[in-house]
Structure formats: C-alpha cells, structure tokens
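Before we start, here is the structure in question, set down as structure tokens.
Note that this complex is displayed minus one protein chain, with the remaining chains in position.
And then chain A:
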Amino acid sequence: MRNTGFTKHYYIMLLPGFIWLLLINIIPMFGIVIAFEDFNPGKGFFHSEWIGLENFEYMFSLNDTAVIFSNTLTIAVMKIAGNLIVPLIFAIMLNELRFAVMKRWIQTVVYLPHFLSWVILSGILLDIFSYTGPVNTLLKLFDIDPVLFFARADLFPFIVVGSDVWKEFGFNTIIYLAALTGINPSLYEAASIDGAARLRRIWHVTLPGLRTTIVLLAVLSLGNVLNAGFDQIFNLYNPMLYSTGDIIDTWVYREGLLNMQYGLATAVGLLKSVISFVLIVVSYALASKFANYRIF
C-alpha cells in the first residue's frame, strides 16, 4: 500500500508525455482507414468510398514496390551494421587511450555531428562530393578522373550509409563506453599477470564484457530495419538515384503529399508499420531471451 502511494507522482510526471503520445501517435492511427478507402477529403474518413484491399492490390502491381522495399532494406541493414560495429571499435580504441583529457576531448568532438540536422549536413555533403569539390580535387592528385558522385546510383547507398555512420558513431560510442566502465578492472590485472598483451586483453576481457550490450543493441535495432532515414535521403537524392536510393518513406512522401494519392501512400505506409511492428515484437522476445531485457 505504502508503495502505491510512493509511485503516484511518477505517474503524474508521466502524464504530459502520455497525453502527447496519445495526441500525436495514437489518435492519428485511426487515419489508417484511408488505406482501405478511395479517400475523398471533402467527405472525410467516415463517408469516403470503402474499397477494401484495392489499394494494396495496386501497390503490389507496381514495379516500384519491390524496388523501394529492397532499397529500404539494403540501406537500413547496412546502417544498422555500421552503427553497431564502428562505435564498438571506436569505443574500444578510446578505452585503450591513457590520456584522460584527450579521451574526453575526442569523445566530445566525435559526437557533435549527431546534433546537426540532415538539411544542413546534406548541403555540406553535396558540396564535398560535387564535381569540383574537395573529394574530386583529391582524386585528381592521384590521377583519377573526377567522379560525379550524385549521378552514380551504384555508389549512392554507400554515401548514405557512410555519412550516417559518420554522423552517429560518436553518439553511439557513449553506450559502449558506459558498458566498458562496468567491467571489473581486476579482470584486466589478472589477464596481464597471466601474460596477456593488449589485443589478447581486448579479445578475452573487453569483448566478453560487452557481449550483452552488443546483443541488446543489435536486437533492438531490428525494429529499424525498414527505417532508412527519410530526411537524409530526401535531401540528397535526385532522379538519377531512384534505382538504389528511393526508399519507402520518400516514395510515400511523393505519392501522398505531392501527388495526393492518399489511399495508396497510406497502404504502403501501413504495410511498413505492420512489418516493423512484427520485427519489434520479435526483437523484444529475442532481447528478453538473450540479454534479459524487459520493458514491463
């Protein structure tokens, strides 16, 4: 009884956030009925003609659908992998640094890009990789012909993934660094007494110590498998890059907001949400099994 009294104010504190969630995330969900309607804004949700699964049938008849789903999957999976591995390596390297001041300084610098929006960063990227930009100037020094990066559909996913990892790795490093502090220093001491050199210590002490964290992060990111990053790609792509760069979100944006194909765009968005939902459930089950992670 005493316990309930004590926790009440937590719920009160939670209330504003919950109201926000309700207004912004839960209530608009009723809009998914549009996916099953020939939506007519003048008539609204309740009076538009109900056409069942027609939007979905049309969606699967489009050649685009397979392309955008596979583009999304490719880019998102590469991003997930990159954002797991690069910060891990970086955190371990940082952990091996002995100068505390330098360590903190580096840590601060590398996570700064995380706070820049893609609108700004993509402008910078377009300049850096432009035909007369720094990258091509550099290539020229090695007698390589300038490359028109943003006309090369084959290179685009790598530019997207590379820049995303560059932007986020500093921030993701923090989680690993936190986990690293939890490893008992006496393990390192014991290992070095046993004659283990640095790499051996990383292999036998650091990595096993991080295993749960790695598994947890990997499993939780499953829910993002269909999120390839709208704002990044939208600000970088052009028609030359559609074949590898057009993702579900950019497509839905063009269909729904620009071409007013509300039903179709909602259907695709809904499909994406359903798949993501299944993945999140699966990832939660996996997380609780392998990393003992529980929300409730």
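We take it that a residue touches a chain if its C-beta (ideal position, glycine included) is under 8 Å from a C-beta of that chain, and two chains touch if they have at least 3 such contacts; residues count from 1.
Just so it is clear, contacts and distances are computed from a predicted model.
Missing chain, UniProt name from the options "Nitrate reductase-like protein NarX", "Molybdopterin oxidoreductase", "Amino acid ABC transporter membrane protein (PAAT family)" or "Putative aldouronate transport system substrate-binding protein": "Putative aldouronate transport system substrate-binding protein". For the chain missing from the display, the contacting residue among A:Phe158, A:Phe171 or A:Tyr242 is A:Tyr242, taking the whole complex into account. Checked against the full complex, the candidates A:Asn184, A:Asn259, A:Ser273 or A:Asn292 give a single residue touching the omitted chain, namely A:Asn259. Taking the whole complex into account, chain A touches the unshown chain at residues 6, 9-10, 12-13, 15-16, 19, 39-44, 58, 62-64, 123, 126, 130-131, 148, 150-153, 238-240, 242-243, 254-255, 257-262, 264.
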